[in-house]
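Left out: one protein chain. Kept in place: all the others.
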Amino acid sequence: MTDRALERPRTRRPFFLRRGPMEMLAVAMIGIGFLMLFQPFAMVLYTYSFVTLLAGTAMFTVVSKFPE
Amino acid sequence: MSSANAAHSVVEPSTASKRVAATLVILYAMITLVPLAWIFLTSIKSPPDSISYPPKLVFTPSLEGYCNLFTTRSRQTPEYIAALPPAEGVCDAVSRERNMVIVGPSNFLPRFANSLIIAFGSTFLAVLLGTLAAYGFSRFRVPLADDLLFFILSTRMMPPIAVAIPIYLMYRQLGLSDTAIGMMLLYTAVNVSLAVWLLKGFIDEIPREYEEAAMIDGYTRLQAFRKVVLPQATTGIAATAIFCLIFAWNEYAFAALLTSGSAQTAPPFIPTIIGEGGQDWPAVAAGTTIFLVPILVFTVLLRKQLLRGITFGAVRK
Partner (left out) sequence: MTTSHETFTDKAAQAVVRATPEPLAARVRGLSDRAIAWLFIAPTITLLLAINIFPLFWAIYLSFTNYRANRPNAVVQNVGLGNYSRVLNDPDIWASMQTTAHFVFWTIVLQTVIGFALAYLIDRKFRGHAFWTTLILIPMMLSPAVVGNFWRFLYEPQIGLFAYAVSFLSGIPTSEIRMLGDVRLAPWAIIIVDTWMWTPYVMLICLAGLRSIPDYIYEAAEVDRASNWRQFWSITIPMALPFIMLAVLFRGIENFKMFDMVNLLTGGGPGSTTEVASIALKREAFEAWATGRSSAFAIVLFVAVFGLANIYVKILNRVKQR
């Protein structure tokens, strides 16, 4: 996996097409989704936690295919 | 590892700090083993001893727990028991002292046998499939290999109850509910992911040159796999098998939800052992002891590979 990533020529891509930052963003979204799922304060946050988690997970799956 | 460290006296911990560390670790080990020791002690107590207050450390050992585990008994009048011929065996005598007569074997042995059959059957299948797949992933360029491997691992992460709902419906449709085959297939599916990941690590460590040399000697790829790779991977396969065995042996959620009778394994059965007026703790402890002993043996056998197993092969030391 890493070998292949290293072989690729280094191109300047905008950050939203690079793997590193977008993966961090997806991880952050999953984290926020969990906070929303677990918090005891507002039902509306709980209600939308699933959408956040789903979006974060889907995003992670997609962006992990991006080159570094 | 330790010899390499000993050479660098700079980072070698001082004797005093070693002594403190040893004391604390041994203290923790002692405390953590108390519940296990208590399981064993309870299993050799008589029921009145087991529920005494304060908890008894000194008592007369009794086989009553084990007797109760393996038999079902019915209560009789003292006159009836006095009229019986002399007791045969320890269990007969023990139960007569409590005005009971043994009427037959309990369900423990069949449940224990189910555990054995399902655990060994699923382990065999998982290791067989896992070895083949791991070799495939290790030696060939498989398209989307990373995604497939992640997919395989993620199936192990699924919450068992979430999987149990559709499996329950599917098995009902296929007539696999409460059958050993059904449970075996299910455990194989869960274990194969661990097997693939672990075995891929082990096979990756066998140099490809071995097979290539064999193939130059005229072996086909399959022969090279069988005669060169498999013997080299024996340790890895054995360790993987023990991990799969432990999982299948310990599994409770699927067993509790999908089996109720003929295919029930020991974990859902042991908590249901009840005596007169509540749980028969010596019998439960006896069942637990018998159930845990194989795992203790395996843990000692596996201690060098344990780390590798619990990290899906990522950490190899």
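Descriptive notes on the structure:
First chain written, first letter: the chains are A and B, and each begins at residue 1.
Convention: a residue touches a chain if its C-beta (ideal position, glycine included) is under 8 Å from a C-beta of that chain, and two chains touch if they have at least 3 such contacts.
Because the structure is a prediction, the values reported are computed rather than measured.
When the omitted chain is restored, the residue from B:Ile51, B:Val101 or B:Ala238 that touches it is B:Ile51. Residues 1-2, 23, 26-27, 30, 33-34, 37-40, 43, 46-50, 53-54, 56-57, 60-61, 64 of chain A touch the missing chain (whole complex, contact as defined above). Touching the omitted chain from chain B are residues 1-2, 4-5, 8, 10-11, 13, 17-19, 21-22, 24-26, 28-29, 32-36, 38-39, 42, 50-55, 129-130, 132-133, 135-137, 139-142, 148, 150-155, 157-170, 172, 185-186, 188-189, 192-193, 196, 207, 209-210, 212-218, 220-223, 246, 249-253, 256-257, 266-268, 270-271, 279, 281, 284-285, 288, 291-292, 295-296, 298-300, 303, 306-307, 310-312, 314-315, 317.
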